[in-house]
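Shown here: the complex without one of its protein chains, the others still in place.
Presenting chain A:
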Amino acid sequence: MLRRTFLGAAAVLALTGAALAQEPLKIGLILPMTGPFASTGRQIEAAAKLYMQQNGDTVAGKKIQLIVKDDTGTADVTKRLAQELIVNDKIAVMAGFGLTPLALAPAPLATQAKVPAVVMAAATATITEASPYIVRTSFTLPQATVPMADWAAQNGIKKVATLVSDYGPGIDAEKAFTTAFTAKGGQVENLRVPLANPDFSPFLQKVADAKPDALFVFVPSGIGAQFMKQFVERGLDKSGIRLIGPGDVTDDDLLNNMGDVALGAITTQHYSAAHDSPENKAFVEAFKKANNGMRPNFMAVGGYDGMHLIYEGLKKTSGQGGQALIDAMKGMSWTSPRGPVSIDPQTRDIVQNIYVRKVERKDGELYNVEFATIPNVKDPVKAAKSN
């Protein structure tokens, strides 16, 4: 009798042991899948799934399970979902985060639970300072805009008007550009547009009257198309005012639908679907094939690299999450579809090439064609702080 119970207990123990070994590693992907920022969510989810399809769903002997949650672009929902994922699903790592407030909301949870959070989209510089467990695979706005200021100063542009949406990232971009450009002896006039602004005409008229050499613009990518149209409608493209800015205005996801109005816009960013490398050609082709012809944009590459970082990190820690994983991610470097990248061990921000691109027609489609490279750019905001 006693022996039977003992055997039974042993069997139960063995079974649970086996079950524990089979327990999958869970990745919680929190993205805006509906609402005004759904394009970001769609791109990142597609990229993450593509990465898993290409690299298998087993890492370090453990099965990887991706849990996608929709936060509808609302910060308190992101926070609640992060909490559920950490407490109920016991995720090893969370990822995604479409916008700055959405990345900041769960930061205290990441710190408390020691769960790494991989930011794949949000781009305000300060995000990685919100928690020592945040690591970023997208970019920071100053990282993309300071090279623009340098390029403008080197290319005979002396007077610039800036036009940004009046919210965190917009102000980030405005500050970064203005500081860098005035330091090079340029002249800047700042204009801010309300985020919910249907008509750009008064602002563009002000720009037309000020007659700067270039107009620096940052608006969220959806509104970018509207902006480009009105820029052309006002005849600014023919007045000799060049259109410059970080790449959000000429987002690859929307660029082709904008039509010829986008031609000639010069932007600086870390990724273009037209980036000329074998890695990127394979990435774009596979992405389009898996997603009904949809073109990957800078959000997609952030998601793809985020998954790569998680996979490689888990390989290094043999499937351990938490502190070990975040430590493993620091300093990691690889060749991404966007070019060589690495994770800065001090700031946990991505270090990458920034490319200067011009919108051109290529094989009947509009692309951001890269024509100059600024290698290994670190986030200038944090670099300035550490000096």
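Here, a residue touches a chain if its C-beta (ideal position, glycine included) is under 8 Å from a C-beta of that chain, and two chains touch if they have at least 3 such contacts; residues count from 1.
One rule holds for everything that comes next: contacts and distances are computed from a predicted model.
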item: Chain left out of the displayed complex - its UniProt protein name, from "Branched-chain amino acid ABC transporter permease", "Type III-B CRISPR module RAMP protein Cmr6", "ParA family protein" or "AzlD domain-containing protein"; value: "Branched-chain amino acid ABC transporter permease"
item: Of A:Pro101, A:Gly222 or A:Gly319, the residue in touch with the unshown chain; value: A:Gly222
item: Touch with the omitted chain, as defined above, among A:Pro24, A:Gly259 or A:Gly331; value: A:Gly259
item: Full-complex contact with the absent chain, from A:Gln83, A:Thr182 or A:Asn197; value: A:Asn197
item: Positions on chain A where the hidden chain makes contact; value: 34-36, 38-39, 191-192, 194, 196-199, 201-203, 205-206, 208, 222-223, 225-226, 229-230, 232-235, 253-254, 257-259
